[in-house]
Structure formats: structure tokens, C-alpha cells
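A single protein chain has been omitted; all remaining protein chains appear in their positions.
Let's turn to chain A:
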Amino acid sequence: MDFRWDIIAEYAPFFLKGTLLTIGLSVASILIGTVLGLFIGLGKMMRNKLYALPFKWYINFFRGTPLMVQILLVHFAVVPSFLGTTNAIFAAIVALSLNSAAYVAEIFRAGIQSIDRGQMEAARSLGMTHGQAMRNVILPQAFKRMIPPLGNEFIVLIKDSSLAALIAAPELMYWGRAMQGQYMRPWEPYLTAAVIYLVLTLSLSFLLNRLERRLATE
């Protein structure tokens, strides 16, 4: 199979630009999604079923509908109704954050509920309030257990950010598609994009591995 390195070299600056935006989109969405996810996870665990209901349905909706549809909805309906015009990068961050928050919420819930009940009881009998016990005893232990599934979710999010190409956000996959459109050659752009995504996800799992090792207590 012939493989034209020259057209990859020609598109290198665009791949670089796209990679930077992909990193930007992913980092922003990971941060916003994690914070939002923490609150939604805590919300879903509330004892009062009525209060917990909206959080439950948030997760049901964002986990249960295709991300592609969510991106289109946010881009063509939600964002224009606030800004009066479309903004692909903003829409991509919003859609990715809202989507990943649903998954992160469940990861948080799983982490917190995996901590033995006795821990909370012990903390409470030492005189801590529920909030204090959560903050100082439960969450630090739970967080350690959440790292692997969170890493999973972040990696999925990096790759899912490629869906933003649909709404012409000029990220990595957008330039891959643009190059494909120009030369009508599928492998050069898509394999290049795939390699870059692999480098990004490998770097992330390396960072998460180090974090995990630093937090290890044994």
C-alpha cells in the first residue's frame, strides 16, 4: 500500500493545532465534569428520594442518550438560545462536561459506597459531623479507589471529543477529516490522528499511574 508521508507533513501544523484544542477540550471537560459529577453523585445518594430524583434522571438522560445527539442539541439549540449564535468550541466543552459528569457521578457513588459503613460510624462516634466525616475520612479513602475508573472515563472522554468534529470544532479529528476531504485518502489522516490520540491517552494513563502509586499506602 502506498503511503504518502508528504501530505502528512503538509498537514502537520493543522494536526498540532487540532491536538492542542483536543487537549484543551478534554482538560476543560474533565475538570468541569469531575466537579459537576461529584455534586450529582452526592445528590443521587441523598436519603430524601424526592431530592435525589432530579440527579437520578440527569444520569439516566446523559448516560442513556448518544453523545452525538447531545453535541448536536447543545450546539444547534442550547448555545444559540443563550449566545444568539453558535460557538462550536463552547458547545463541545458543555456537551462533553455534561456527559462525563453523569459517568463520573456514578464512579463517585461507587467509590463512596465501597467504604465500609463502620468507618462512618467510627468517625461519627468520635464527634465528627456527617460533613466532616465525609470530607476527612470517607472521601480520601474513596478517592483512591476511584482513580482507575476515573482514568477509564477520562480516556473515553479524550476519544469522544473527536465527535466535536461533527459541529466543525477544529480539533484533531476535524483536521483529519479535512485532510481526508482534500486528498480523498483515508489512511494517512486517520492513522495519524489515531497515533496522536494514542499518545494523548498513554500520557494520561501514565500520569494516573503515578498518582495512584503516590497515594498507595501499602
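Here is the rule we go by: contacts are C-beta pairs under 8 Å (C-beta built on N, C-alpha and C of every residue); 3 or more make two chains touch, one makes a residue touch a chain; residues count from 1.
Note that in this section contacts and distances are computed from a predicted model.
Enquirer: Any idea which of "Cell shape-determining protein MreC", "Cytochrome c domain-containing protein", "RNA polymerase sigma factor" or "Arginine-binding extracellular protein ArtP" UniProt assigns to the chain that's been left out?
Expert: In UniProt, the chain excluded from the picture bears the name "Arginine-binding extracellular protein ArtP".
Enquirer: Going by the contact rule already stated, which one of A:Tyr58, A:Phe108, A:Phe154 or A:Tyr174 would touch the omitted chain in the full complex?
Expert: Touches the omitted chain: A:Tyr174.
Enquirer: Check each of A:Leu21, A:Leu67 or A:Ala88 against the chain that is not shown and name the one that touches it.
Expert: A:Ala88
Enquirer: If you put the missing chain back, which residues of chain A would it touch?
Expert: 14, 72, 76, 80, 84-88, 165-168, 174-175, 177-178, 180-186
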